[in-house]
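Removed from the display is one protein chain of the complex; every other protein chain stays in position.
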């Protein structure tokens, strides 16, 4: 068996590797004939129309990925594999990186255009699933699920921590300015800026509205389609939060400050938790109506969770519904990185800006936390580390804070406290997105 | 900290409340400057372009809900809150009232048109989700789930109780006549009449076909879009069944009759339960083919439940699938009550007619139950109370009957018996919808 | 009560059976009057406009299924009932046959065209749900779920068994040739051939791309819409695998060979199982890019399962998501068999070809297994029965193999081994579909 | 889709629909009830005759159902449910509390609730 | 949707958005925090006055929550979670193993997993 496997295998590999090796067509011919002879052995009599069969193989070969692969495709596939590797090996946001990584591979399998295969070809399955991204339908559904799984008690117990979520938004607007200076036009810059919000769905939602390759500017130019790069950048850096934030924390926060223990949050009544989503929904969307799809669904989901009467709906929203949307969103966003469209100078710039935005956002949060401490007395003082959680990237940044605090004092559990700025960061980014949208939409 | 919170807060509130208080723009200016000075303290140097920043705030302010709120919006938001309150506090159909209530709030957040925010704006997320309502796609999916969770044994064991489900439909046709007399045209009246069916999905389905703001009458007039008011009316009164029905029961049914104990239903074999959905599907849809989407899915779901081979599908249909659809249907139906479109004389009339229809339907069921007793001997006699369950509003009306019966005789458990007319009422309403559709569709 | 039930019943039945019995309209009239008199008893006064009411009944009657039923409809409904019966009684693929059977009934309820009822009428609910079939969206989602529930270890442990999955594909191409000889044009023949793949989703996917009633050939002729017949044929024969395969096994495999015990597969490391989906995805789709939607999703789902980090996504994909899609796919595919479109000579031919294709595929697998044994020594020898599992029809054919093997040796458990060619068959069919698509798409 | 009126007068047509509709609704539900009162037993009998009692599987499925699901049980359930409904709210709150203490922070894409979800 | 520029110069408008944006984000989150620090207690008080303590249901729902959910517990949970997160991977693998041994073959449309799914 080994023997035949080998003979057959070597020959067949030849068929596909040939062009790579640059062998001439003769070797091709005898490949065919010989492999056919093997087929013969199998069950069919193929003695006739050998030539045509060869024609057929050649005809078919032009459809294979081997014939159409570009270095860009191979590079992107490699990146996809790296995403998956990071997700599995280092447990960085695997629920995001693995679907996206798989999507990147799927999106970069070389194909012949016009066959309804690619994600950008109308009528292809991927294109139908991508619809939810292009139209910004998936993000609000994910926010519904987030709302149904988020407990805002720490925020209700300690409202002033909301300001940390606001402070981190400096990252959004700074990146926005940076993008402008790098020559992106306003809507594109706005979409890029939101990467600093460290919130995937918000980033996808805003970019699908501003940098969707459809809108037309006053001067007649069409905005670029940056949904792919922005989403990938946002999710990549969200996954890398455990790498990005710790050094900044050690840089900006003194040993003593890191040791600060915060007094346990007060107990929050169920009634408060029921009122919160309603009030927050009305207030935030009154201020930033363009964020309605995001904030409306977020607080609606939270109401389902806290009402105490709709547990079954909340449970579906935070499990199966969000899972389904996450799968579809992840794989399509990944697939949207088709090399010929994705590998551009813009994408590189966006990745650079993204890195900076996370740094600025983190610093903003940390510094504003120190600033707040100036006004806080005694055991009301907050541990400045939790400022870093203001970037959202829920819940990783909160867990990073938790871990960092433990390094300086193994008995200092900040997770509960860090959740407050963390969810505030989500709200803050959504509001910021709404503001940008109302200015540039 | 308190201090700065207060200063900053008061100032910022001023920004938004100003117009309400009618302060002049000066106060506005120093609001800006002072709050900016705070920002300065935070992290950025904003000394330049203060004027423009003020411009920006003014420009942005025009997008906020504060600038665009109408009394109508505020009224509807209040109604939304009341819905949620009723759902949480009195446990009235919370699975419906809470999503709808949240939707009402979301749909009435004031926004600037043309930004793809509102549910009636093409391209907005809410508009995409609303699609399932406008096209009548959600109701059949909900019926699929209802079928997968409904046990028809009590109906199979006691077929004559089906007539109670028919009797209650008098409410549908009476309301239909009422609507005609109030000047609605035929299709609109038909859609309004179905409120008397006490069945949300059926009401949405029929109104999406008849009163969708699209169809054109022979005389060239376009029918009104009454989906929102009809759906809200139907669900509101379904939630209020525990309030509406008891007085009517006491009014029409004598103390003795209320004490009647019905003999336990015979055991039903699994084979009967398997045959029921198939036979019922064929018979009912042969009589009323236009009800196919509703009845077809209802009995298909029931077949999944009873086949004993497709439990996993039935389970999904009656849990996650129906939950997802309920969430989307509830929030979009709620959001469709956008003040400028919802607050009309028509809506008020529809609510009036709705109330009457429930009363008539209940009375129809109760009286026909008494009428049936004239022909029934001994322990075959039925407890007329169960006639009220014929309005469907599953399962609340059945539970109301159960509770009422217990008041007159604490050992009289009618729930099982009341379920028969209750589900018959669902079938009856769907058939009625089909009839109306085939006459006026 | 019995009495009135009978009177009323007989009369009402008369209304509908009349035309069948060919009674004259007089009987009709007194039917009305008498039944009305009953209604009177109920609650409403209907003495006036009796004539018009009769008009109404006549008008309505033309909408009922009784007025529009064709023998074709009744035949198809009968077939639907048979499908359901087979699923329940003999447990043949009930998860497929029961939804499809119900769909067949739903799709053949007679209705008046132009009322947005039928699955082929734009705007009807069934038509919206059918979209996922026509556009080939459902199949990849089902493959996602299959991937998330399939364990490829037996394949990884014993790679050479993959060839059995390839051998069975002879069924696909032989059927393709047969269809050509029967006069179908190339795309239609390609779509019909895939029935031999014994894989419902693949069949639907390919036929929705090739034989969708939309594509135009070079000579200007439009291809037929064969999605319905092909899907029904594929699923029917998949369900009948326990009937089709055993005789062929006994025919082709000797008693001794059936007794062959295979050595237990080696243990497979988690790392191998993680790498498999990625490598397989890249290699197979490079060779056959047109199969990307199917193979991409299949291996993506498997990655979710094996990554060890995305269990919650894998779980959703293999339970609720696949259930929802299975329900919708089953009922719409069933409903697409509307008599006037389904009952054609083509459908009959397709069913004939389908039966043959399954036979050829099974024989191909069995014979190639015997052929492989010529090269295998000692306890490496494979039990030729597992060749039959190469047709996929997962997991039934594997279980048939298992059962057959037990008949010749009650201690010979082949299930694990048979799974290898079984899943290989799925991959093989998808690749074959891709090839056909790239030739004829 | 355009609607062609059958009758010149809306109201009169309304009455037609009223009477016809009620008539048909009653007829259909009545025929359904008759079918299950008289038709079904007949069908089952015929089925039994045809299959000459060969139908094991289905009977297995139903058998236990018959035994246990007598009217008494039905009544008992009625009672149980009744009591149950009264207590429900406490359950509700209990459940709430548990949930609350079990994951007072679990937000999106957390490895944590990936597990909770499994538990 | 076409975008009409407010300002001729992109950069200068950028700054406007920068300042305005930050200002508004802060304002909104600040007003939210103020609302919950001062507004909410007031609302609850008013509500209590209106309903004159008649609100049983909701109070029931919350009561236990209050009792148990003290800060100490919160801290305790923090600790628990911490420990928990460290052990998680072993759990993960354990679960994996079980799954693997429980259904190493379950493919699509199997009667088997119809049941597995239930187990």
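As written, the chain order gives the labels A, B, C, D and E, with residue 1 at the start of each chain.
Just so it is clear, contacts are C-beta pairs under 8 Å (C-beta built on N, C-alpha and C of every residue); 3 or more make two chains touch, one makes a residue touch a chain.
Just so you know, these numbers come straight off a predicted model, no measurement behind them.
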Contact residue for the chain not shown (choose from C:75, C:112 or C:275): C:275
Options B:76, B:174, B:278 or B:415, residue touching the unrepresented chain: B:415
For chain A, the residues touching the chain missing from this view: 5, 8-9, 12-13, 15-16, 35-36, 39, 42, 44, 46, 48-49, 52-53, 55-57, 59-60, 88-91, 114-116, 309-312, 315
Touch list for chain C against the chain that is not drawn: 91, 153, 155-156, 159-163, 165-167, 169-170, 172-174, 176-177, 180-181, 185-187, 189-190, 215-218, 263-272, 274-276, 279-280, 283-284, 287-288, 308, 399, 402, 406, 413-416, 424, 427-428, 431-432, 435-436, 439-441
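Basically, only the chains that are shown with their structure count from here on.
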For chain B paired with chain D, centre-to-centre distance based on mean C-alpha positions, whole Å: 19
Rounded Å distance between chain B and chain E, as computed from the means of their C-alpha atoms: 28
Where chain A touches two or more other chains, by residue: 91, 94-95, 153, 160, 167, 170, 270, 274, 287-288, 308-309, 319-320, 326, 415-416, 435, 439, 441
Set of chain E residues in contact with two or more other chains: 1, 6, 13, 15, 17-18, 20, 22, 24, 26-27, 30-31, 33-34, 37, 57-58, 61-62, 65, 69, 74, 77, 81, 85, 92, 95, 111, 113-114, 117
